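One structure is given below, represented as structure tokens, and several questions about it will come after.
Every protein chain of the complex appears in place save one, which is left out.
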Amino acid sequence: MTADADQPAALGLEGISKSYGSAAVLDNVSLSVRKGEFVALVGPSGCGKSTLLRIAAGLEDHESGRVVINGADVTSARAADRDVAMVFQSYALYPHLTARQNIALPLVMRRLNARERWPLIGPLMSRAKRAGIFKDVADVADSLHITHLLDRRPSQLSGGQRQRVALGRAIVRRPQAFLMDEPLSNLDAALRVAVRNEIVDLHRKAGAVTLYVTHDQEEALSMADRVAVMLGGRILQVGTPAQVYQQPDHLEVAKFIGVPQINLVAAIVENGLAKAASAELARSVAATDGSRVTVGFRPEDITLTAEPAASAVAVRVERVEFLGAVALAHLKTVECGLTLTARIAPTDASGIAGLPSLHARVDPDATLVFGTSGSRIARTTATQRGLSDAA
Amino acid sequence: MTRRDGIAWPVIRIVLLGAIALVMTAPYIFMITTSFKPQSEVFAGGLNLLPQQWSIVANYSKAVTAVPLLRILLNGVIVCAAIVFFQILFALPAAYSLAKLRFGGRDIIFGLVIMGLLVPIHAISIPLYAMARWAGLLNTLAVLIAPFTLSVFAIFLFRQFIKTFPNDMVLAARSDGLSEAAIVWRVILPNAWPAASAFAIFSVVAHWNDLYWPLITVSKTQLATPPLGLMFFRAAEVGDDYGALMAATVLITLPLVLFFLFAQRLFIEGLTMSGIKG
Partner (left out) sequence: MRHEVFPSVAGAARHEAIAAWRLCAPTLVLMLLLLVLPSLAVVALSLTDAELGSSDWHFLGLSAYRDLLGDRDFQRAFRNTAVYVGLVAPASVLLGLALALLIEAGTTARAFFRSVFFLPVVSLIVAMGTVWQYLMHPTIGPLDLLLGKLGLPAVNWLGTSDTVLWGLAIIGIWQAVGFNMVLYLAGLTSIDRALYQAAEIDGAKSAWERFRLVTWPMLSPMTLFVITISVINSVKVFETVAALTQGGPAKASEVLLWSIYQEGFVYLHIGTASAMAVVFVAVLLVLILVQTRVLERRVQYQ
């Protein structure tokens, strides 16, 4: 079930700014997550995404801006009062408590008062409440398939198991929002892919609001309803995975999203044509003559042909990478020595290096053009296949 | 804006810490100020810190002459330095053998190390004294150094540390043609520097303070170490001239304190590391 775009934000960050001394870590950042939505906040290390998450949680101060949860302004509320749950990169499980006690803890802190929490007498005074708590814990453990691990301590659990306990601790509270700080980055690659799907499942079943931070763009694209790309303390673009991949608003977004990285060629505009190495790489570009632009096209957008063409450059094959389902040809242009990466069919992989002449061709209406500031430049005609102008 | 912590707590914390710090440093304050006062003023009592009359020269010169204070400090430096030198000299190869080599005696020797950790020098001081006397070594600097050249603590500490070195390091050195002894001094020592300096600090502080052994083996003032020297000073001055006594304590405490103030991090990290690893 996808989020309804007309609904008010369940979790809203408005105009958040933060700096350490003179360095601005977050620059007037705004982001909203709607009810039932899974938003991934993605960017390279150091871009400020974890800081933004901690500010949403109430774990870090900021200089200006508001945090709103389900209509209530919680900016001045502390983390314990915000009814959000967080899953940490290092899981942050209490080493001296069993898995059961770890998951139960948020309920113990909230449902039992101070006296009922005293070591020996407390349990006697609150038998009914505790029974209720442990029933909830058992239910959550069941949904995460960790019932058999509940009596173990974190040091006796594997990384994947600890991660589930951390998830359990977050879920058991049924909070208003889930905040996840790179929860999968400590797991090995195979486990990561499996757990990814489970997290999205849990999110759907709980009908929850989730803000998920990661540096792995593949993770973000695969899991999220919407992706927010962040760089240098600013959010560069928010959109669906398809939007962010196919219509990046900014050069940095295009570079960050997509593996292998998008091909970028410096070009000069002449009569609306962006040309480089005597090839027409883009048509109907809304920019003045002589402007310098960067033209981008994904590896799968390159077609390799034997004959030259107007939108093609002569290339030489440097190396072919055989990846099983797909193969990548690393090319170098004959004229200026630019490096390009093209996706080819695995069956062509062996034969391609031996071809006498090879040209890399693109569709000049479908390439992406970015100006010197990095923003995408619009096309003047509306004849692009499936593309709309950058907003 | 978000919640900002109140101004109250940071202030309370500083005030509390400051008050406790004042109490902790009170002995030093009184030590120094009293060392400036003449005898008459000390005996008059009173809490005033600043002396009415200044008697610095008299007190300090008395401190330096009643016992050969500078000589005594020098003895302390020589003894502690020699002890550390020999301790590392003997302990490092043994620790390396225990950590990285296979030989029949390994378990026995390690057992002896554990035994040594449990038996303090005080317990075996009588036979050691008898040995020293029989060897004619009483009242020499050598006797102050000799029993401590074996430091099982050093062996234990270095062994733990060396065990964390990758075996490949040793294998590479061997294939370069180094003998085992060369490995110890050319490969292990440079890499064990943090542990070695940590231990050195620990050893210096412990032996600088040691009174028991010097007390029973040395009776000549010329050969005293600082703690013993101070005892002699007290005996010479029989509790009268507190001013000069304080001057003596200032002078005797100064070296290590100054060293500490210059190398604080080295000290603190060294002592905690030796403590935790050992």
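Lettered A and B in written order, each chain numbered from 1.
By definition in this document, a residue touches a chain if its C-beta (ideal position, glycine included) is under 8 Å from a C-beta of that chain, and two chains touch if they have at least 3 such contacts.
Not measured: the values here are computed from a predicted model.
Student: Considering all chains of the complex, which shown ones does the missing chain contact?
Tutor: Missing chain, whole complex, touching shown chains: A, B.
Student: Hey, which of B:Leu17, B:Val57, B:Leu70 or B:Ala142 is the one touching the hidden chain?
Tutor: Among B:Leu17, B:Val57, B:Leu70 or B:Ala142, only B:Leu17 touches the chain that is not shown.
Student: Out of B:Ser125, B:Asn139, B:Gln160 or B:Thr221, point to the residue that touches the absent chain in the complete complex.
Tutor: Among B:Ser125, B:Asn139, B:Gln160 or B:Thr221, only B:Ser125 touches the chain that is not shown.
Student: On chain B, what residues meet the omitted chain?
Tutor: Contacting residues on chain B, toward the hidden partner: 9-10, 13-14, 16-17, 20-21, 24-28, 30-31, 34, 42-47, 89-91, 93-94, 96-106, 109, 112, 115-116, 118-120, 122-131, 147, 149-150, 152, 155, 163, 167, 170-171, 174, 179-181, 184, 205, 208-209, 211-212, 215-216, 226-227, 230-231, 234, 242, 245-246, 248-249, 252-253, 256-257, 259-261, 264, 267-268, 271-272, 275-276.
Student: Where does chain A touch the missing chain, residue by residue?
Tutor: Chain A touches the missing chain through residues 54, 57-59, 78-80, 84-86, 88-90, 92-96, 105-106, 109-110, 153-155, 169.
What we mean here is this: only the chains that are shown with their structure count from here on.
Student: Averaging over Cα atoms per chain, report the distance between chain A and chain B in Å.
Tutor: The mean C-alpha positions of chain A and chain B differ by 56 Å.
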